[in-house]
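Showing just some of the chains, left in place.
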Amino acid sequence: MGRAVKSLLKPRLDWLLVFVPAAVLLEHLWPEAQALTFVAASLAIIPLAGWMGRATEHLAERTGEGLGGLLNATFGNAAELIIALAALQRGLHDVVKASLTGSIIGNILLVLGGAMVAGGVRHKVQKFSAPGARSQASMLTLAAIALVVPAAYHYLGGREAFLHETGLSLEISVVLLVTYGLSLLFSLRTHRHFFTGPAAELGEIEGREAHAAPWSLRKSLLVLAVATALVAWVSEILVGAVEPAAKAFGMTGVFVGIIVVAIIGNAAEHSTALLAALRNRMDLSIGIAVGSSIQIALFVAPVLVLASLVLGPKPMDLVFTLPEILAVVVSVAIAGQVTSDGESHWLEGVQLLSVYVILAMVFYFLPAG
Amino acid sequence: MGRAVKSLLKPRLDWLLVFVPAAVLLEHLWPEAQALTFVAASLAIIPLAGWMGRATEHLAERTGEGLGGLLNATFGNAAELIIALAALQRGLHDVVKASLTGSIIGNILLVLGGAMVAGGVRHKVQKFSAPGARSQASMLTLAAIALVVPAAYHYLGGREAFLHETGLSLEISVVLLVTYGLSLLFSLRTHRHFFTGPAAELGEIEGREAHAAPWSLRKSLLVLAVATALVAWVSEILVGAVEPAAKAFGMTGVFVGIIVVAIIGNAAEHSTALLAALRNRMDLSIGIAVGSSIQIALFVAPVLVLASLVLGPKPMDLVFTLPEILAVVVSVAIAGQVTSDGESHWLEGVQLLSVYVILAMVFYFLPAG
């Protein structure tokens, strides 16, 4: 989930909180119903992620702009990160990578495509800043390259290559984190004025939702702590049920990770990007969708690689499967092209959604392992 | 062949109709001269395709703008579709796919490159609508992705993947047809004004060719029926002679399909796109070349997959060979780049032609099978 985008859909989704106890109860009282447990845990994550996001925003308002921006950026995909950490701990590296891939392509194809269709039905042509979009597109290209290179090394380097694989993934992770850190420096400090537009717009959209006064520091921290703890708990349950649930649905674990988990994890982006597009704020809409994909690739993925050194049963590398890489590359290619001209219409949304559907079908049919 | 572009070269090419009886006679009287039969059938297709195109246009004028546009778009590549259907019936899937690949790369490299050189020699810099070109480029990217994905599934999915291959190709074909249908809805109805320029320009260019009054509905239908029947007949002959003719020329069937058949099949586009470029109508020129490639990938290819279910000895999938896919991907990449800046000069045409020559050399040397 992208930074600072959660506050919109929460009030309407809080009833989903009933799935928090439901998931816990199901897991303990009806351990064989893992498909049901999986569904309940998935739905429970959505409102919890919303509360984490809201608490982060209120905290950010208290801590001033610079630190606040950093907080928002860092906790933007916190829920997804926690789910991935839970999967990491169980050594489910395939599921972790699948959910990362799914988040990246889900944001730039499903979320952005949906937003362009929704906005394009109401507005004939929607304008946005072409330089801004292209700048994000280069960052996306960098993200795609960072995923392609370790896999290329793995598949082309021959047997001897395996010896250095973990080392290479670690080093690339450090490069990505440094680049991500510099991009925050860029957007939060040296070139902050580039990005004031979207933030102001977001506030405006949020304003219509009866934005309350900022919470106290204490309340913000408390809510953040409770929501994070609950997300961690439910994530445990979710991850434990992924494989059996996938089997029950007749799907592979990878498909569930790429499509199902990613759709759930991006519910917030989807809703906010859609609303922004409907209100003809395409800069914001694109910023949310593309920004979230960038954050997954340049922040969440390398953090997971580093975390796997101390957390999981064995270190995780950055070697994604070839179908995953292909999916990311084609998504980045078409998203870059669609956003390069500074205007969108519904057919461009249809193009993105078509690619998403085609990729989803491939992952559905792709044999496990 | 692209929509609504045939009327230009017909009067000058009608003498080629002598090759219709020539091909028929050769096939029956001199069955061992299959290289000669192939050449005659190839030449015979050109004027017949022209008559089909002319009949479609006259029909379109009688049926009103909306239905007329649909007719033009649907019958635009009718001759190529008929040739491919004939090859399909004989189970020559390799030749079908080669001719599809050849049409796609021929249009965006040879036709567009030739037009840019021809126009660029007369005009120092030629301007065209960059947003329009980029919108077509995204559609081309989608087309390339649609060809890459099934092959990726085939080569990466392992042995188990084969079981689902036909199903996957079918489903992707449906997605492509839906997307193509939506793109017609876009260009013929919701965003029709985007495209009035080129159509008007085409009329203007055609005007100089002493455009006659529209035919009666009856005459249009009659000419269309006769020309279609003849194309079908000659296509049978052409397809039957492809393999032996290729052997006689010392070429592979794939090379003949990709280069020779595609050049013949795109004679009309080539001539019209060149004329348009010479008259400094680059929007039209690009529209013809790129539009035709899009139509092949998003309409003709999936229709052939669906048709193969009832027509051929076995269903055809969308799994192109890796060299074919590479050719499409690099063509789309350079065409997208060359057209993204809204202006062209002769060197850009040279760039496209260079890539075409390099690809043609590879396909010439590529071992059969």
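Letters are used for the chains, namely A and B, taken in the order the chains are written, and counting of residues starts over at 1 for each.
In this text, a residue touches a chain if its C-beta (ideal position, glycine included) is under 8 Å from a C-beta of that chain, and two chains touch if they have at least 3 such contacts.
Here the structure is a predicted model, which means the values were calculated and not measured.
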When 2 copies appear, how many make the full set? 3
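Criterion: only the chains that are shown with their structure count from here on.
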When the centre of a chain is set as the mean of its C-alpha atoms, what distance in Å lies between chain A and chain B? 40
Which of the residues in chain B come into contact with chain A in the complex? 130-131, 134-135, 137-139, 141-142, 145-146, 148-150, 152-153, 156-158, 160-161, 164, 167-168, 171-172, 175-176, 178-179, 182-183, 186, 190-191, 336, 340
Mind listing the chain A positions that touch chain B in their complex? 124, 321-323, 326, 330, 333-334, 337-338, 340-343, 345-348, 350-351, 354-355, 357-359, 361-362, 365-367
